[in-house]
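Got a structure here, written out as structure tokens. Questions coming.
Removed: one protein chain of the complex. Kept in place: all other protein chains.
Up next, subunit A:
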Amino acid sequence: MSATTAAPGTPGTFDISQTPRTPLTRLVGVELRKLVDTRSGRWLLIIQAGLIVLGSAILAWAVRDGSVGFFDFTANIGGAVTGILLPVMAIMSVTTEWSQRTNMATFTLEPRRPLVVVAKMVATVIAAVVSVVVAVGIGALGAALAAGFGATVDWDPNVEGLLGFTFAQVIGLLVGFAIGTLLLNTPAAIVTFFAYYSIIPGIMIAAGQFFDWFEDLRPWIDFVSASGPLIYGFDDIEWGHLATSGLLWFVLPLGLGILRMLRAEIK
């Protein structure tokens, strides 16, 4: 340890011109590490893989006398698991900084708070893509297992479907991330995300049946319905609907969340 003395010139000041700013890549690396360096983070990923393995085995057994597509494993089993757990991971990557109060250390080492948010978001998206790759791999094993049980397996990789599926997973995760950033509280954010994911679309559909004007509006504000067809590729996507509903459920909460974080006192 050698404390450097004050720079020549004005006494009591030091020279910061030689210190480079922390690059985003380094922050992303740190945030990726934070996703897996605690038991809760690691277990979330292990449970995710375990559930996909279990579900794929069950599906392989269930279709033993019929036929099944390789992609069915990814879309139906992988998607069901990652669609729920990836947003939870994204939510917790933000909210645990508040519940564990590590935000003090995080923001003293990098005072540019929006940059930290971006680094976290990039890290969770990387984790999501890796999770999808793992899910596809397990899906392939599941398809092989089904073939072993006697099913006819269609091995068409369905590249467009996979891309759409990945995109859909990332969208779900980003909505979770935005809600987590806005609420900064794990239980509240998880409950809100599941309301968004499973309750609100139903309410909107029901409301649409009573009010014609709402039925016209609904596709523009229902992000779940707008992004739902992604799982089969990009053919059935209404890009206008995806953009406006995405603005409402991703851009708006994320923007408000970052604003809140900028004003917040970190205690």
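To be clear about the criterion, a contact is a pair of C-beta atoms (placed from the backbone, for glycine too) under 8 Å apart; a residue touches a chain by one contact, two chains touch by 3 or more; residues count from 1.
Just so we're on the same page, contacts and distances are computed from a predicted model.
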Omitted chain, identified by the protein name its UniProt record gives, among "ATP-binding cassette domain-containing protein", "ECF RNA polymerase sigma factor SigW", "ANTAR domain-containing protein" or "CU044_5270 family protein": "ATP-binding cassette domain-containing protein"
Touch with the omitted chain, as defined above, among A:37, A:154 or A:236: A:37
Options A:82, A:96, A:158 or A:244, residue touching the unrepresented chain: A:96
Interface with the unshown chain - residue positions in subunit A: 1-6, 10-14, 16, 19-22, 26-27, 29-30, 33-34, 37-40, 96, 100-102, 104-105, 107-112, 263, 265-267
